[in-house]
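Presented below is the structure to which this report refers.
Note that one protein chain is taken out, while the other chains of the complex remain in position.
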Amino acid sequence: MNLIYTLDLIGTFVFAISGALTAASKKFDLFGAAVIAFVTAVGGGTLRDLLIGSQPVGWMQDLNYLYLIILAVPLSYVLRPYIQWLRHTMFMFDTIGIGIFTILGLQKTLSFGLEAPIAVMMGAVSAVFGGVVRDTLCNEIPLIFREEIYATACLAGGILFLLLATQIADTKLVTFITVAFIITIRVFAVRYKWRLPTGG
Amino acid sequence: MNLIYTLDLIGTFVFAISGALTAASKKFDLFGAAVIAFVTAVGGGTLRDLLIGSQPVGWMQDLNYLYLIILAVPLSYVLRPYIQWLRHTMFMFDTIGIGIFTILGLQKTLSFGLEAPIAVMMGAVSAVFGGVVRDTLCNEIPLIFREEIYATACLAGGILFLLLATQIADTKLVTFITVAFIITIRVFAVRYKWRLPTGG
Partner (left out) sequence: MNLIYTLDLIGTFVFAISGALTAASKKFDLFGAAVIAFVTAVGGGTLRDLLIGSQPVGWMQDLNYLYLIILAVPLSYVLRPYIQWLRHTMFMFDTIGIGIFTILGLQKTLSFGLEAPIAVMMGAVSAVFGGVVRDTLCNEIPLIFREEIYATACLAGGILFLLLATQIADTKLVTFITVAFIITIRVFAVRYKWRLPTGG
């Protein structure tokens, strides 16, 4: 099994859990939690696929995505009592998720013949849009507006990917470096509370 | 005139009325009511068409949908004084609507070569997404999150359709049975207040 594909499935699974846990904390029923889990996991890739014209959208063409998301929902309800303990684990998985989704989204956009700045944007969109829909449906201010570095790390990682790709022929290596870069940036940003200037 | 097409037009018309009535109860002006009526009636099919890549989306290719929706708006304002009396009629039409839209959406998705579980999902999306947008724009918690059986009935009906289609060659008959099944499930669920477990 392809490494990128495996990581993509892991990212999907973890985003689904994050969605289901958010829904459960808001007292949604199982069906509502499944909807939230689904849009969190596939929302970013779906928006990217619609904008670039890759249809049917990705998750429709491989049932493993659907099955992993369906599996994530009951699992989230079982895991809920341990969530306090799980919070750090979830944060790390979510961070790995945005790292992977950013670079995969960027690569797919480039493969459609679109220009580098558009690919960087689509990478970030792939990574963060699912969370935006999750937070909106759960009536919370989206994380990308609360945690400033969230999307910025994705954009910076995308730019780094493009720069390195001009120097290093091994795409797999560049992917690894930039995913690690995004993860590092976010972990440090959250730990040390990095902030962007506000318009006040 | 084709029976399925007729039912599709009826479903569109009734969903448009349901949207316009909701908007009128929120004191939207006529234009706002027309917007709500429109998205309620075509929202589900539009999302399905975008995801599977059927563009221009369905209602753009047959003006009868547009004309029926435009007709529904003033009619809703005329009918408003009788709405208390109409509530049961509306409930039945809405229920017929989701039954029809589920099976039509499922069949269209299959015709695009997508797999059965995806088609079941797209059937439910076709049926319920318009109502989600209506409730969101009118600042209400979407019906699919308040009335647990709403979408579940669509998913169950879709699965039944696929099961019966392997046994019965007459698609029209299978369509009838499964639409009736969805309607029956919802009517009983609402009457006897069936509930899914919550994450409390």
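To keep things simple, chains are lettered A and B as they appear, and every chain counts its residues starting from 1.
Everything below uses one rule, namely that a contact is a pair of C-beta atoms (placed from the backbone, for glycine too) under 8 Å apart; a residue touches a chain by one contact, two chains touch by 3 or more.
Computed from a predicted model, the values in this text were never measured in an experiment.
Residue A:Leu51 is the one among A:Leu51, A:Met92 or A:Cys138 that touches the chain missing from this view.
Within the whole complex, the absent chain has one touching residue among B:Thr12, B:Thr46, B:Ser126 or B:Thr178, and that is B:Thr46.
Considering the whole complex, the residue from A:Leu9, A:Leu63, A:Met90 or A:Leu114 that touches the absent chain is A:Leu114.
Contact between subunit A and the unshown chain involves residues 50-53, 112, 114-115, 117-118, 121, 144-145, 148, 151-152, 195-200. Not every partner is drawn; the one left out touches subunit B at residues 23-25, 27-33, 35, 46, 50, 55-57, 60-61, 63, 66, 77, 80.
Operating definition for what follows: only the chains that are shown with their structure count from here on.
Taking only C-alpha atoms, you rotate subunit A by 120 degrees to land it on subunit B; that is to the nearest 5. Between subunit A and subunit B the centroid-to-centroid distance comes to 31 Å (mean Cα coordinates, whole Å).
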